[in-house]
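Up next, subunit A:
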Amino acid sequence: MQVLAGMLCLLGAFFFMAGSVGVIRFPDSLSRIHALTKADNLGLGFIVLALVITSQSVAVGLKLILIWVLALVASSSICFFLGRKLIRGG
Partner candidate 1 sequence: MNQVIWVVLLPFVGSVVCLLAHRKAVFALGMAASLGTLIVSVGLVAHVWEHASARVELGGWATPLGIALHLDGLSALFLLLTAVVGVLVGIQAGSYFAQSPELRAMGSRFWPLWLLLWGGLNGVYLCSDVFNAYVLLEISTLAAVGLTILSGSTASLVAGLRYLLAAMFGSFMYLLGVALIYAGTGQLDFLLLSRGVTPQVHTLTAFGLMVFGLLIKSALLPFHFWLPPAHSSAPAPVSAVLSALVVKASFFLLLKIWFVVFESISGGTPGGMPSQLLGILGSLAVFWGSFQAVRQSRLKLLIAYSTVGQLGYLFLIFPILASPDFQGHEALAWGGTIFHLFSHGLAKASLFLAAGCLLQAMGTDDLHAMRDIAGRLPVITFSLGVAGVSLMGLPPSAGFVAKWMLLRAVLASGQWWWAPVIVLGGLLTAAYVFKILAHTFVPSEGEALRLNSVPLVMTLVPLALAILCVLMGFRADEVIALLPAVPHFGTGKNGWEMP
Partner candidate 2 sequence: MNLILLFDVFLIAALLLVSWRLLGASDLFQATVLFISFGLFLSLAWIRLGAPDIALAEAAVGAGLAGVLLFGTFKGLEPGADRENDSFTSEPCRLDPISPCPGKIHLLLAFTCVGSLTTLLVLAVLDLPATGDGLTPMVSQFLERSGVEHPVTAVLLNFRFYDTWLELGVLVAAVLGILCVRNRFDLRELKVLQAPDVMLRRLVMGLAPTMALVVVYLLWLGDHAPGGAFQAGVVLAAMLVLLWFSGHASITGLSRMLWLFCLIAGFAVMLLVAVVSALWPEMRPLEFPEEWSAMIILGVEVVATLSIGVALSSLAILSLGAVDDPGGS
């Protein structure tokens, strides 16, 4: 179980890294937002999954999943707002 959690963490860290590289390397704001939100949400998902399988109780696990869902909602809607602002010209 611990090994699985460790691997998931590493996987999550890889996606975070990919997202960060994307922010630095991509040419324009739209693709940067894309890199940040997509890759980081996936990375966060893996890390949350790792924490869930190592957590002691169901309640803690559910709270962790709730955090992930909230982060997903927040980042995807912020992505939408930023993207729309960029397309409409601001």
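Heads up, the rule we're going with is that a residue touches a chain if its C-beta (ideal position, glycine included) is under 8 Å from a C-beta of that chain, and two chains touch if they have at least 3 such contacts; residues count from 1.
On how the list was made: all candidates are chains of the complex that A comes from, given by their letters.
In this text the structure is predicted, and so the values were computed from the model without any measurement.
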Candidate touching subunit A in this complex, from 1 or 2: 2
Residues of subunit A defined as touching candidate 2 within the complex: 70, 73, 77, 80-81
